[in-house]
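The complex is shown incomplete by one protein chain, all other protein chains being positioned as in the whole.
Letters A and B mark the chains in the order given here, with residues in each chain numbered from 1 onward.
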Amino acid sequence: MSEFELNEMFKLEVVISGEDQDTVSNMMKDEGITGYTVIPNISGFGHYGHHQGQMFFNDKSSFVMIIAVAPEDVIARVAEGLEVLFKGKPGVLFVSEVSVARVTYFS
Amino acid sequence: MEITLERLDTAKRKERKKFKSNSSVNKSVVKALVANAASIVNTAPPLKNFIADNPTKGFEEHDFLKATKLIERYFKAKCFQGREQYEKLVADGEIDREILNSLIKQYEKDKLDMPEVQILAPAISLRSAGDTLDQVNNYTNQFCAGFLDETESIWGMPQRDKGFYYVWKNLILHDPKFSGDSKLKSWLGSLPESPEESLSLALTVLGIEEDDRLEYLRLSLSSLPGWASYIKWREGHEHWDHFKYDVNLLEYLAVRLHLEIVFLKMFKSYVPKEEFTGIITSKEKEGEIPVHVYQEALERTYQKQLTDIIESNLAGQTNNQAVDKSLAQMIFCMDVRSEGIRRSIESVSNVETLGAAGFFGLPVSYKKYDEEFAEDTCPVLIKPVHKIEEMVHPKTLDKFSDFQFSKSVNDLLTKTYKSLKSNVGTSFIFAEAAGVLYMAMMLSKTFFSKMKVLFKDNKDSKDKVYFDANVDLSASNPSGLTLQEQVYFSETALKLMGLTKNFSEFVIFTGHGSTTENNPYAAALDCGACAGQHGGDNAKAVAKILNNPEIRKEIANNGIHIPENTVFLGAEHDTTTDEIEIYDIDIVDPEKRKRIDMLKSKLGIAATINRESRELTNVSAKVNKKLHTESVNSRELGVDEIDHDKIIFKSQDWSETRPEWGLTGNIAFFIGARDLLKGSDLRNRVFMHSYDWEGDNDGSALETIMCAPMVVTQCINGQYYFSSMDNVNFGSGSKITHNVVGDFGVLQGNSSDLQTGLTLQSIFKDDETLLYNPQRLCVYIQAPLARVEEILEKHSNLKNLFTRNWLYLKVICPIENKIITIN
Partner (left out) sequence: MNLGSLFLFDTLAITISALVAIVAVIVVQYAKNYLHGDQKQGAFYIKLGALLSFTWLMLLSNNILVFIGFFFLSNYFLSQLMVHKKVWGAAKEAGGMALGYFSLGAVALLAFAGICYYSLETFTITEIVQGLGTMPKNLSILAFVSLLIAALAQCSQIPFHKWLLSSMNSPTPVSALMHAGLVNGGGFLLVRFNPLISSDTGFMTTVFFAGIISAFIASLWSFTQNTVKAKLVCSTISQMGFMIAQVGLGLFSAAISHLCMHGFFKAFHFLAAGSTLTKEYIKKVPLSLKSKIFRFAFSLVTAYFALQIFVSQSHIALEWFSSSSILLLFVFMSLAQVAYTVSLHLRSSFVFAMALFSSFAVAFLYGNMIHLFELLLKQDVQDYVYQITVWQYFALLPFVGIWTAMNFKQNLIEALPEKLQFKAYSMIHSSSLSPVEVNTVNRFDYNYKEAK
């Protein structure tokens, strides 16, 4: 039986329009987030009505989800930026506390 | 396994929810602010990749009418024609009085229900005004041209890899015009390195409140929309191999705002203009009919004409569909220009024509043999991941060395010419020594250019060498397509246009492109589905894929049986001359060759017919005023003999500013069977995509057509609409004073905002007269109503286009056998 430690971090999940993907990933990179996960072509229902994920021959109108984990202050800055972004763009943001292994991967 | 986890108590958690950032400027916030502000302009690509796109895309979140009010406000632009023009249209009968009257009634009724449309106006105005704003804009124009040009100047701006903002900061520091200003210099020296911090600082210095910042940036971008939209495009194409230096709107805004500070200080003319105009209301003069009602009446008049045509065909439609087998099936791009040539071909031969997006379903980029970079040949909505490379066809391999030789001689001449022309010591003697040659070239281009031009003509040898498309994935082409991908794409292409059975002997994918001389806007006349490229290459590639027996076998497994006798061919329709070139080098069977030669001669006749039909647009104003149920007879219009040489010559003439009309006049997108429009002369004004509702049980083909081609037609329509309504703000103005900048754009005269959108000559017959009155697009879909509604429910972005009145929708429901108007 081995024993290892998990560290507290913050997770940010954001759903945005495909055309804003670069903006958000740039924000993350510039704040020093070393990695993130992108889930393209997601479907769902919400404030803007239905949105279908896969659209053949149209990459632009899709929605994507980006997931990133980082220390609190980093997530805070990105979240603040996203708050501003959402004043004019569709999207939702979830922030939660998570525990991660391999902490060096996240800072 | 034991997991140790430090739990937070609730109190601590609550505290944490209120995030606080410690640095003074949060870069993410600035980035987000700019990203939001950027929606005020759409992207504008370099001229070589011209794609028609709605310049007001950012306003599509509003109802059309409200959007026009906002656009008028931000850009000082016109979104409708003048009242007098509309009144003239009513007098001429181009607007149906009945329709107009009923719309007026409706309008007055609505007015009682809803008092006034309220629109939030820009709550703030730019700090600089008058002369100061002129100085700021002038500097921006000249600086952007210098920074963004990577090819024209021999001595470009230094250190551009360090960014737009960095270069500006250093250049203005050494600008002789500001050399005396030591205050300015010390201030410039103190500016932060990061553009985000700098932009934030500038906003503070200018005294823009937190709440007004977004609006201020929007105003700053709308001040020179051309540069802003081009930079926005470049931002979306970071690290594109065509350009060395990247640029983005954040740095652009940082520079612009600092320029305001610089010039405000200089001229001390900072007078805060009256701000917060607050709410503007769209008040119409009492008793006057607003122009938008006229506009809608015009649109509905044309829709009625088209609906009538379809209805009469719907009524006359009988079940004896089984016509004798056609000589060939030709698939054209859904481009409006295909309407005429399809009509002409059908009138002279037993050829079935279909419409599809002109990239024929291949999301690829295409690298021509003699070009440096691969160009995307698919709609802008798609980011291509695959690449097709050109290779020499084995049959013409023997001619290849000749081709290479003539190319190398040509390269040598070009190189010698360039090195002599652009060096300080040699340009003088060169101009003098070569003067006679230039005189000869000018004379021949002006008076004898119907003969082949003397120089720069390795076209002949190139024609002899035939280049084939190499689609397969291989070691040398790691971005090629795998067999599975080829199956998937080609099958989808066939399914989308409903061509899954009854294949003819020849199935010809016909792409299109234009041929023009001395025309920076050449790409605007090429295929929009191929991102401003010619469509013949994709046609060649898809034909090659479908001729592969292995692929046919795979496709047959999925239910599409292609007879062995059927041959797929690529072809290209030259929209300037109407000639169609078929790539038939692989046909060896003499019987087949005979039949293909026969087809070619038929196409030659069709070209003549279509040229005449197109020329009528130029010579008879009457013909343009409505859609025609039957082919228009030129004799009836009193038009004399048409000079075909003259039309063909337009493709070679270096002084021609109106070689053809492109997609001018587009008013409708028809998705359905050809039969419903067959025989009628729609004056090249309707996009046509073939669709077989019976063969598309799950509606997936229709869903794709609506998600991609339909969106594209709306973009194109938006471009033509706004460029026509206001050619200064949303168009490029007259070609006669154009000045090409870099290899990406055009300026008006000495220096100006980057000109984006269509030129005056591409939509106006003369300075005052539009060829066609611009209209919003009406989409006709031949499919069960429930299916259309279901798709719209799934895609709110599509539905919004209709509910917000950017598009009209009419469903030709085969179940109820009638046309249902949705909006």
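List of remarks:
Convention: a contact is a pair of C-beta atoms (placed from the backbone, for glycine too) under 8 Å apart; a residue touches a chain by one contact, two chains touch by 3 or more.
Everything numeric here is computed off the predicted structure, so don't read it as measured data.
Of the chains on view, those touched by the hidden chain across the whole complex are B.
Touch with the chain omitted from the figure is made, among B:91, B:429 or B:786, by B:429. Residue in contact with the omitted chain (choice from B:193, B:238, B:411 or B:597): B:411. When the whole complex is considered, the residue among B:350, B:492, B:608 or B:748 that touches the unshown chain is B:748. Checked against the hidden chain, the listed residues B:91, B:391, B:439 or B:820 yield one contact partner: B:439.
When the omitted chain is restored, the residue from B:84, B:241 or B:768 that touches it is B:768. The chain not displayed touches subunit B at residues 47-48, 75-77, 133-135, 137-138, 141-142, 145-146, 148-149, 151-159, 170-171, 173-177, 223-226, 370-372, 410-412, 414-416, 419-420, 422-436, 438-439, 441-443, 445-447, 517-520, 522, 653-658, 727-729, 733-743, 747-753, 760-761, 764-768.
To be clear about the criterion, only the chains that are shown with their structure count from here on.
By the touch rule above, subunit A contacts subunit B in their complex via residues 1-6, 8, 20, 22-23, 26-27, 30-31, 48-52, 55-61, 72-73, 75-85, 87-89, 97, 99.
Residue ranges of subunit B in contact with subunit A, taken from their complex: 1-6, 8, 13, 16, 19-23, 26-33, 35-36, 39, 214, 235-236, 238, 357, 361, 363, 378-383, 492, 703-704, 707-709, 711, 793-797, 799.
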